[in-house]
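All protein chains but one are shown at their positions in the complex.
First chain written, first letter: the chains are A and B, and each begins at residue 1.
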Amino acid sequence: MRLAIPLMITFVAGMIMIFQFFVPATQSIGETLQEWYMIVASFAIFLGSVNLLYVHTHRIRFKGRNWKYSPVTIIGFAAMIITGLVFGIEPGKPFDYMFTQMMVPMGATMFSLLAFFVASAAFRAFRASNWRATLLLISAFVVMLGRVPIGAMIWGKIPLISEWIMQYPNMAGQRAVMIGAAMGMVATSLRMIFGIERSYLGGAD
Amino acid sequence: MNWTVIGIWLGALLSLSLYSFLYKDNPFYKFAEHLFVGMSAGYWVIYTIMNVLIPNWWNNLVPAEGGMQPIWLIPGFLGLFMVLRVVPKLSGLSRMSLALIVGTGAGLSMTAMFQTNALAQVNGTIISLGQGGGWFNWVSNIIVVAGVVCGLVYFFFSKAHTGIVGKTANVGITILMVAFGASFGYTVMARISLLIGQTQFLLFDWLPTMGIHL
Partner (left out) sequence: MSTFIEKLGNIDRRIIFIVMALAVIIPLAVRLTLPIPIDEGPSKNMYDAVDALPPGSTVLLSFDYDPSTMPELQPMAIALAQQLMTKDIKIVSLALWPMGVSLGNEALSYVSDSLGREEYVDWVNLGYKTGGGVLIVRMGSDIKSVFPEDYSGKSVDEIPVMDEINMLGDFDMIISLSAGDPGIPAWVMMAGDRYDIPIGGGCTAVSAPQFYPYLGTGQMLGLLGGLKGAADYETMVRIGVDDPPAGTATPGMAAQSVAHLVIMLFIILGNISYLASKKRKGGAK
């Protein structure tokens, strides 16, 4: 029973969106729903933030693992909130300064670490253990060479072969994955709208 | 005080702190990691308030020209219900918010995805056979058609991959391996590009602040 109202909301919202695609008369109610969606989905960040603060205050209180760093997270969070609310978010303001000078380099560095790990993983795990794995390796080599200037310097045809791989075998493989995933998505969406799939509501029956 | 130079140093020190993880996990890395998480969440909250909630919700609920539009209380309450997920006694209310999000998203993406990622792709695959451009193009297009069909057969698990189905699926996995190889090549490229970007920052923005010009 406690799931009846949420399941009904999912059904009505889903059907409105489907009808809106085919029946112009339902356009207006669909638009209202889209605007509400935007607002409700926005609140997810507050849920995330409350959770983040709870985890870190809890960690400090009970001296959990790495608790000494938790104040750093809370201070970083508070600093952005306070500067954003007090000074505004326009370029040149403290909020924007902290974004440009601190968050940008940290974000870029965090992901650039993956360059080292991809090299290490390729060295240890990329094995030509059978003919299909060898095919995968050859394809990867041609593409890696064809996408950089040195490939054309080694042999002028490498970029063309690389582009051919991208436009034909790669496209065929990606398209098969895309069509398969789309069919899966349609099936899952229908199951959600008709209340068969309800794990997103907490897995209760 | 030169805020630009201070900013470059802040960025460089935080970047080097994160890179120190390559040697081993250490307090500098943990400090920068925790700071990044906190600041990112703060940034997101501020933009959500300033760019979404104030213009799209509050200004509709309480318009500048006066009066109140109670209909806008509904998304407000549903949003609040979502946050109440952290309160055990009231967490059930968040199901209503989730239901709206999931229902709207599922209904919208179902039709769009079917049209864009299924029908249009089938259409594009069949049409490619009719394209001219000489024998090489024709053979290439045959590879596309065969690749798509055999790839789909490979993903079809309701029938055992034996006999003709197994042979077709084998062709499919072969094409998929070439595609995955291409994806691997591109992934390597992406990761290195990010490293290049940060190295450029350290070499050409940070080092000059110490008088080192490369």
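By our rule, a residue touches a chain if its C-beta (ideal position, glycine included) is under 8 Å from a C-beta of that chain, and two chains touch if they have at least 3 such contacts.
The shown structure was predicted, so the numbers you read here are calculated from the model rather than taken from an experiment.
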| item | value |
| --- | --- |
| Touch with the omitted chain, as defined above, among A:V86, A:A128 or A:I196 | A:A128 |
| Touching the absent chain when the full complex is considered, from B:L61, B:A120, B:I143 or B:I173 | B:A120 |
| Touch residues of chain B, complete complex, unshown partner | 22-23, 43-44, 47-48, 50-52, 54-56, 59, 104-105, 108-109, 112-113, 115-117, 120-121, 123-124, 128, 144, 179, 182-183, 186-190, 192-200, 203, 214 |
| Contact footprint on chain A, counting only the chain that is left out | 27, 31, 34-35, 37-39, 41-42, 44, 88-91, 96, 99-100, 103-108, 110-112, 115-116, 118-120, 122-124, 126-129, 137, 141, 144-145, 147-153, 159-160, 163, 166-167, 170-171, 174-175, 177-178 |
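What we mean here is this: only the chains that are shown with their structure count from here on.
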| item | value |
| --- | --- |
| Contact set on chain A toward chain B in their complex | 2-3, 5-18, 21, 33-52, 54, 66, 69-70, 72-81, 84-85, 89, 95, 97-116, 118, 122, 126, 132-133, 135-144, 147-148, 164-183, 185-186, 188-190, 192-193, 200-202 |
| Of chain B, residues touching chain A in the complex | 3, 6-8, 10-12, 14-15, 18-19, 21-22, 30-50, 52-53, 56-57, 74-76, 78-80, 82-83, 85-86, 92, 94-114, 116-118, 121-122, 124-125, 140-141, 143-148, 150-152, 154-155, 172-189, 191-192, 194-195, 197-198, 201 |
